[in-house]
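Here it is, the structure, as structure tokens.
With one protein chain held back, the other chains of the complex are shown just where they sit.
Here the chain labels run A and B in written order, and each chain numbers its own residues starting at 1.
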Amino acid sequence: MTNFKVPVWGYWLMGIGLAAFIGLLIAYIRKNRGFRRPIFASPYVLWIIVFTVIPCLLVAYFSFTDPQGNFTLDNFKTFWDSNYATRQSLGPDALKMYEDMGLSLEDLGLGRSSININTLVFSLWMAFLCTAICLLLGYPAAHIMADREFRLGPTLVILFVVPMWMNFLLRTIALMSLMEDSGLINSILEWVGIGRQKLLNNTAAVQVGMIYNFLPFMVFPIYNVLNKMDYKLSEAAMDLGCDKWHVFYKVTLPLSVPGVVSGITMVFMPAVTTFYISRLLGGGKIQLFGDLIESKFLSTSLNEWNVGSALSLIMMILILLSLGLLNKVDPEGEGGGMV
Amino acid sequence: MKKLVSLLAVLVLGLSMLPMQNAFAAQEVVNLYNWYDYMDETVFDLFEQETGIHVNKMYFTNNEDMMVQVRVSPGAYDLVIPSDYCVERMIAEGMIQEINFDNIPNFANVIPALQTPDYDPDHKYCVPFMWGTLGILYDTTKVEEEVDSWSILWDEKYADEIIMLDSIRDTMGLALKLLGYSMNSLDPQELKAAMDQLIAQKPLAKAYYVDETKDKMAAGDAAIAVMWSGDALYAMELNENLKYVVPMEGSNIWIDTMVIPATAKNKENAEKLIDFLCRPDIAKMNCEYIWYSSPNAAAIELMGEDYTENATINPSQEVIDRCEFFHDIPDYIMTFYTNFWQQVKNAR
Partner (left out) sequence: MMKFIKRFYLGLILAFLYIPIVVLIVQSFNAGKSRAKWEGFSFRWYGELFHDPNIMNALVITLAIALLAAIFSTIIGTLAAIGIHAMKKRPQHLMLTLNNIPMTMPDIVTGISLMLLFIFTQVERGFVTMLLAHITFDVPYVILSVMPKLKQMNKHSYEAALDLGATPVYALTHVILPEVMPGVITGAMLAFTLSLDDFTISYFTTNPLVQNLSTLIYSQARKGIKPTMNALSALMFVALLALLLVVNKRSAKEEA
């Protein structure tokens, strides 16, 4: 197990860092001969360095080192081939011994294994599916509510937010109890004559749980954008002879892109990284990338923190990349999300 | 506005005092890290009444989770209940400290054979709490045949009716046993074969659970489950159609023990609690609550025939003989276990 101790120079570095920060601050105040407003941001600058930048650097540090603290790329090789670490820990001598016994790597179960990548791909696929379904379900709902002639619209939007005040884990567990073998849905199915179905502990159950948890995040930003949209635009289009569908394609849809983009971000991100939903609704049979990371840190008798850090880093980079892509579509961030 | 602010201030002050009160209260405490549902809660009340020491309870699901937590939260736990093979590892890593047996007079009640187990040969570090076996619990209304082998888990008749155990050593171990190997196998080839078996079995499994299983079985939600003996007895109490069997290929026999982490802050209180739990009447209370086998000779005497006549709680020598203890697996082989287990969990 890694000995998690800050080396002495670490404390020195921290002290020097703090002193430098305060020095810069004083210099800044002196230079401007007074208490200019940017000074107000200094507590947060310090905060963000200690609680965001340094932790991120720690994750990066662990993913490029072995448990002894030496630089290595093994953690990423293990991501690519999950048997890599096992082969490494056996060492060439032992492998040679097995080879002499006439056992190939495949016989030993040590051939290339891509479970880490498979899990990532599966998670991405699940998140993509979840985002697509949320968009398909959520867009029409937001559109209906944003309709100016629909007086109840603004009230109904609040109804989409209210469920989020109840602890989401409890809600997910309630959903689970609905889907149980002896749960309400199965009772209804039996009563209708379809008969009881196995609804839990499969991919579909996890997917339903994800949609259930994240759908409001899609509806809200789209509604926001549609609601702020100048209705005169679509009226003008109508006056110019456009039919309803054309107005939608040519006017409403393009204008609602920022909302859609921020909706996609807000659904896709938590969906890729979730680990409790699959745990609750998958019955321990389904593993997402989040589960994998969590298990590398919290349920293993081996020291796999370094591999876990590498997986976290990969996830972080993936998220940042996809956000970068989305930002290209909506550079102003007009969707505005929940705020 | 001002009113609102002052109200908020009062609220904050009040609220922030509350948890502090718990933290700084002069009361003596012992922080117990335990399996779910493993002790009769009234035992803690009795303990507090007699000694004035409050027991803070925290729970874990399996040995592997527990080991990580004890490593990364130094000082958080005063008393932990790991299984035998983990004690070996914890001693080797210096994670636990020697117990002062002068403070535990009730240790004399422990069955002599269990006083010096091979995972703690000098009996310096641990006191046994409960022991039991791993086996199959099945519902006789759904399974008509007589179950006597692990192979029933691979029977396609029971697809989606089998609950597996989400615990690496136990589940890898039963697959090894099915194939006729040792549960402590160090041979990669054998482990690979066990993994292949489990992957082939996975489509038949309803779920991989630990703590959920007994309630599901009691409710009749599944036909067959891999389970520890005490959990099985608990479910059998609630549902008379259930039956427990230790398969003929052999299985795991284990002892859960009480140990004190090296970083414990309340060592003496932990020793008091250990002694208390070894007292015959208290050991009896716990045993009758969780239905695992007791290592406490005096408690067994108190329970009389209720205990000795029950084949699940008091297995015959023949059953014990076909069971095997787990031993600590060296890291270079453990990577196989972890890796293969990961592949089982990922199989779809």
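Quick notes
Please note the rule applied: a residue touches a chain if its C-beta (ideal position, glycine included) is under 8 Å from a C-beta of that chain, and two chains touch if they have at least 3 such contacts.
What you see is a predicted model, and the numbers here were worked out from it, not measured in a lab.
Although one chain is omitted from the display, it touches the following shown chains in the full assembly: A, B.
Between the chain not shown and the residues A:I115, A:V206, A:I222 or A:I293, the one that touches is A:I293.
The chain omitted from view is touched by exactly one of A:F62, A:Y84, A:F122 or A:F217, namely A:F62. Of the options A:W9, A:F35, A:W191 or A:W245, the residue whose C-beta touches the omitted chain is A:F35.
Among the residues A:G17, A:P67 or A:G183, only A:G183 touches the chain that is left out of the figure. Touching the missing chain, out of A:F64, A:Y84, A:F122 or A:Y212, is residue A:Y212.
Listed here are the subunit A residues that touch the chain not shown: 4-6, 34-45, 47-48, 51-56, 58-59, 62, 137, 140-141, 144-145, 150, 156, 158-160, 162-175, 177-178, 180, 182-184, 212, 215-216, 269-270, 272-273, 275-276, 280, 290, 293-294, 297, 305, 308-309, 312, 315-316, 319-320, 323, 338-339. Across the interface with the omitted chain, subunit B contributes residues 8, 11-12, 15-16, 18-19, 22-23, 31, 33, 36-37, 56, 58-59, 61, 69, 72-76, 209-212, 215, 219.
Everything below uses one rule, namely that only the chains that are shown with their structure count from here on.
With each centre defined as the average position of its C-alpha atoms, the distance from subunit A to subunit B rounds to 34 Å. Across the complex, subunit A meets subunit B through its residues 1, 4, 82-83, 85-86, 89-91, 94, 98, 103, 107-110, 113, 115, 118-119, 122, 180-182, 198, 200-201, 203, 283-287, 292, 295, 297-302, 304. Partner subunit A is touched in their complex by these residues of subunit B: 62-65, 67-69, 71-72, 89, 93, 160, 166, 168, 188-189, 191-192, 195, 202, 205-209, 219, 221, 331-332, 334-336, 338-340, 342-343, 345-346, 348.
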